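Complex shown without one protein chain; remaining protein chains in place.
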Amino acid sequence: MKLTRRSVNSGLGAILAAPAILRHAWADDSTIKIGIVLSVTGPAADNGKYSLTGAKIALDRVNKAGGALGKQVQLITEDDQTTNPGAVLAFSKLAAQPDIVAFIGSIRSTQNHAMAPDILRTGKPVCFGGTDPKLTKMGNPWLIRFRPNDTYSGRVIASYGVETLGKKNWAIVNSTDAFGVGGFNALSASLEKIGAKVALDQGYPNQSQDFTPVVLAIKSSGADIIGSYFTFDNDIAIFARQLRQLGVTLPWVGSPSVVATNPVKLAGAALWGTYGVADFAIDSSPEAKEFARLYGEVSKTPPDNYSSWTYDAIGVLCAAINKAGSTDPGKIREAILSTKGYKGAEGEYNFDANGDGLHGYNIVRNEKGTIVFDKHIEFTD
Amino acid sequence: MDFFLQLLFTGVGIGAVYALVALGFVLIFRATNVVNFAQGEFSMVAAYLMVVFAVDLGWPYWLAFAIAIAGMALLGAIFNLLVYYPLRNRSYLPVLISTIGASIFLMNTVLALYGPQPQVLPGWFDTPGIQLGPVYLDSQYLLIIAVTLGLVAFQYWLFERTLLGKKLQATSQDKEMAALLGIPVAAMIMITFVYSAVLGGIAGILVAPVLFVSIQMGSTIALKAFAATIIGGFGDVAGAILGGFAIGIIETFGAAYISVPFKDAFAFLVLILFLALRPQGIFGERVAEKA
Partner (left out) sequence: MNARALPGLLAYALVAVVFVALAATVKTDDYVANILMQAATYAIAVFGLSIVLGLCGQINLAQAAFFALGAYAVGLGTADYRLPFWLCLAVGIAIALAAGALLGVSTLRLGGHYLAMVTISFQQILTVVLINAIGFTHGPDGVSSIGRPALFASGQAFLALAVAAFAISGYFVWRLPDTRLGRAMRAVRDNELAASAAGIDVFRTKVTAFALCAGLGGLGGGLFAGGFSYVSPDQFAFSDSIVLLTMALLGGVSSPIGSAIGTGLLILIPEWLRFLKSVPGLYLAIYGAAVILIVIFMPDGIWGFVGRLFRPRARAAPAPAEPLALRPAAGDGVAAEARGPGASGAGVVLEVRGLAKYFGGLKAVDGVDFSVRRGEVHALIGPNGSGKTTTLNVVTGLYRATAGRIFVDGVDVTALPAHKRTSAGLARTFQNIRLFRSMTALENVVIGAEREGNTLVEAGHGALQSRARAALEFVGLGSRAHETVPSFSYGHQRLIEIARALAANPTVLLLDEPAAGLNSSEKKALHDLLDRIAAEGLTILIIDHDMTLIAGVAEHLTVLNFGRRIADGETAEVLRQPDVVTAYLGAS
């Protein structure tokens, strides 16, 4: 046997990626394949499960309606282990399968950052959910966002607090991870723009066991409203409880975690009356209601933003493939970016040149433990 | 001044948690010369057992507590047999790595069985706390402080006043000599593991209502408790208790007056300073190797 470069390569590949190749062999060309990177293991494993459920519901709908380009659409999943190197490996593993036409990326910004060089090299559209504004401004044309980015969450929190609640002196509490710091930057910039003041900028490390110093700092700052970006459910619950125990009753408008299922359950009464931004709110639109109904058929937990964005991404992506009339990556990308007025579970998608599809947020309220839709704030600039 | 008192209470409360976990470290270290990196996981497992018994199955709190503690005793025994005992004649290094393996195993087994969402465990008292002048005293923290002090007293009584305690002490000081004196060394080590699993379990069940029940709850506490153990001087019970309180207080005041984001670094900075300036700990352990 002559040892060609090709055979060496495929041999090496076979050793390293044996399971993938097996799966490869079973797959057939009669389907359109979409790769999806999600957390099956690690701290965010649960969220990964939700994301997959959302994507599968959308897939079902698409396939029942005839699929894409007349073929059934198929999802190929890879686990990112909730780590950045894991995400890179998962993506490159998917990217190595040439028949995958587009990808669903991660909801975590740092993972998308880590995958970005590989994404650029692969040159196929990646629909992602991370909210770091920079991701769509790095000159990587293949990154297309399906959630409103943090400048919008900051703007919505600021606008609701200042204009609707009439509070101008803010205490901002944020985790010191990528999400929290990005959120803080967006919120403080928006506040400055509309003439409100940041009385306290208070970062905290994730998995803090105690928030007494933070609460006392809020007390002495003279702020009349709290804005927050929390990452972990138990952190937000501990903070909320200590806030109430130490007698702080200021209004509180926070990032989505304030109104997410777990913290609302953990903190109980301590979170009643708080406001949160939510890219997904069941009562915000008929489309969101429809998604909630479909989700309820397959899952006991209520849907949240982990599932709604993948649901929308699959929907938009398949529509774009049909519109493009081919699986050429460039054409699919153009078709997605030219999508206007697509009504998804998260809101109305109007893609801009950067690749951002959503430009607004819902404000929801915690009414004694139930989350109710308050209003939707949309920006056009 | 009001803030100061509030911070002091918080620092002492958190410190009591560290001290309680540190107590378990010290016992195992004294008996086996090994640091048990899975000590924090004892707390985590006990808290999950409580969630299963008291919340999911709805048993009365005291019954759930009793069964959870019995479960911890069993876990301590199994831990000794599978993680420590086969390695008892090797150096500290394999044992240390084995306990790290056990920590990974316990955390992820619970994750596989129970999923990653944090859980709620109700506290012992219906009243969440009392307002004492300007200071709010969380009832669960009051309980933690009381139990920690109670267990310190119990431990003193056990080691200084009972025959079993004397035997345990003899074992921890010189195993060969203890064996020559007819003390069943293996049994003493078994008792130590069981007791420290129970101690860790009590700590976990006590903090669960405050910190919620999560997979990571044990490891975050344990690292600080470990630092407390070293500041107190390895193998010194009183030192570990003081070390625990010291770290709780330093951390809380450091967060309040210096920086919240760097909060987690304070304990370790203090630790490194301590090692550089006073390696023998608060009360002093001989660090020198026996010639």
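For reference, chains read A and B in written order, and residue numbers begin at 1 within each chain.
By our rule, a contact is a pair of C-beta atoms (placed from the backbone, for glycine too) under 8 Å apart; a residue touches a chain by one contact, two chains touch by 3 or more.
Predicted, not measured: the structure shown is a model, and the values here were computed from it.
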**Asked** From the list B:16, B:151 or B:227, which touches the chain that is not on show?
**Response** B:227
**Full-complex contact with the absent chain, from B:120, B:170 or B:265** = B:265
**Fill in**
Per the whole complex, from A:32, A:116 or A:157 the residue touching the absent chain is A:116
**Request:** Out of A:69, A:96, A:198 or A:319, point to the residue that touches the absent chain in the complete complex.
**Result:** A:96
**Item:** Interface with the undisplayed chain - residues on subunit B
**Value:** 29, 35, 82-83, 86-87, 90-94, 96-98, 100-113, 115-116, 223, 226-227, 230, 234, 261-262, 264-265, 268-269, 271-272, 275-276, 279, 287, 289, 291
**Complete:** Touch rule applied to subunit A and the missing chain gives residues 5, 8-9, 12-13, 16-20, 40-42, 45-46, 78-79, 81, 83-85, 88-89, 92-93, 95-96, 109-110, 113-114, 116-118, 121-122, 132, 134, 138, 176-179, 181-182, 203, 205
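We take it that only the chains that are shown with their structure count from here on.
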**Fill in**
The answer for subunit A against subunit B in the complex is residues 43-46, 176, 202-205, 207-210, 212-214, 216-217, 220, 233-234, 237-238, 245-247, 262, 265-266, 268
**In the complex, subunit B residues that touch subunit A** = 3, 6-7, 10, 14, 17, 111, 115-118, 120, 128-129, 136, 138, 210-212, 214-217, 220-221, 252, 255-256, 260-264
